[in-house]
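One protein chain omitted, others in place.
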Amino acid sequence: MTWDIFTVVGTIAFAISGAIVAMEEEYDLFGIYILGMITAFGGGAIRNLLIGVPVSALWEQGEFFTIAALSITAVILFPQNLLRHWPVWGNFFDAIGLAAFAVQGALYAEGMNHPLSAVVVAAVLTGSGGGLVRDVLAQRKPALLRDEVYGVWAALAGLIIAVGGAETPAQLIILFMFITMLRILSYKYSWHLPKRTVKF
Amino acid sequence: MTWDIFTVVGTIAFAISGAIVAMEEEYDLFGIYILGMITAFGGGAIRNLLIGVPVSALWEQGEFFTIAALSITAVILFPQNLLRHWPVWGNFFDAIGLAAFAVQGALYAEGMNHPLSAVVVAAVLTGSGGGLVRDVLAQRKPALLRDEVYGVWAALAGLIIAVGGAETPAQLIILFMFITMLRILSYKYSWHLPKRTVKF
Partner (left out) sequence: MTWDIFTVVGTIAFAISGAIVAMEEEYDLFGIYILGMITAFGGGAIRNLLIGVPVSALWEQGEFFTIAALSITAVILFPQNLLRHWPVWGNFFDAIGLAAFAVQGALYAEGMNHPLSAVVVAAVLTGSGGGLVRDVLAQRKPALLRDEVYGVWAALAGLIIAVGGAETPAQLIILFMFITMLRILSYKYSWHLPKRTVKF
């Protein structure tokens, strides 16, 4: 139940983030809906594909589609001066989505007895795969691969679940809050991973 | 039988459109064939993936591969002054492909008892998914997400089929002609969906 609330928050955050990227790129209304839906559901679809759940399991999430579509509609109708606050609120919601989706993705993969590497990948892809596809379709360099620390927190959630570090509902909620907080701190204080560049 | 003709026309149109994008981007011969084939068959592959048909069902369409490969070869050999007419003819053929593929994709998904949302998505992806992958591989912003009204007509076809608005072969042919016509009008009169942009 509590968990469902986080998933709803995450779905809304991801749908809105896709819609806003489409608006920034001057895509049309159809493009805004498509990019919003792909950002919200793309991560789960890729995760299903990689861990061996039929991708078509997507279609059982009827209410989530409705929630995502309504969120996108709301963003389209929002006056510009309300949208201005998105970068602040958006990152807060997005952090909740990242953490909730990462935890769920990892639990999913672990429930199928996949090895540690698959659990971590499932956490990362469920948490951030939608944003990756969003960036590719908007012709942007994927934020996941170069901006503030993001995917690493999803990987950390996966790792902790894979080694049995969080199992009871209470432990999972604590893990969720911990990951959410780390992501918010990363954004707020512009934490970056080191880079190693090369030129030939 | 009539239906097969539309599919053939659509396959040819999509294969040629991929080949021409590759030629515009100065890809080599191998790239021209690959992009042509991906545009012709990519939409169906993604649809299969999302609605739960094995993607490998692709390989049963032997003759269509041959047709697509021959079309691409023809385009490569065409003199430049014939190719000049492509933007006009190409959009006509492409409209037939969009409508034929959208109707087929929707029927496919409906035959598997998927919910309305899946039927609409299957129509959109089968009709326009190949063009989406084509644009990503050519490093272009997807035309589907921002140019004249395109994907919406595929979605409309899916919606009409999902609510039982076209079931007999005669009704389906009428739907097909209706969608083709709407797409041709969109292109001819540069119909655009509204945009909602945002800047931060």
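Read from first to last, the chains carry the letters A and B; within each, the first residue is number 1.
In this section, contacts are C-beta pairs under 8 Å (C-beta built on N, C-alpha and C of every residue); 3 or more make two chains touch, one makes a residue touch a chain.
This structure is a prediction, so every number in the text was calculated from the model and none was measured.
Engineer: Which of these, A:I34, A:A123 or A:L144, touches the one chain of the complex that we don't see?
Structural biologist: A:L144
Engineer: For the full complex, which residue in B:L50, B:I67, B:L137 or B:L175 touches the chain that was left out?
Structural biologist: Here the residue in touch with the unshown chain is B:L137.
Engineer: Touching the hidden chain in the full complex, which residues of subunit B are there? Just list them.
Structural biologist: For subunit B, the residues touching the absent chain are 20, 22-32, 34-35, 45, 49, 54-56, 58-59, 62, 65, 76, 80, 83-84, 86-87, 136-139.
Engineer: Since one chain isn't shown, list which residues of subunit A touch it in the complete complex.
Structural biologist: That gives, for subunit A, the contact residues 49-52, 114-115, 117-118, 124, 132, 136, 139-142, 144-147, 149-152, 155, 192-200.
As a working rule, only the chains that are shown with their structure count from here on.
Engineer: To lay subunit A over its twin subunit B by CA atoms, how big a turn is needed, in degrees to the nearest 5?
Structural biologist: Copies differ by a rotation of 120 degrees.
Engineer: When the centre of a chain is set as the mean of its C-alpha atoms, what distance in Å lies between subunit A and subunit B?
Structural biologist: The computed centroid separation for subunit A versus subunit B comes out at 30 Å.
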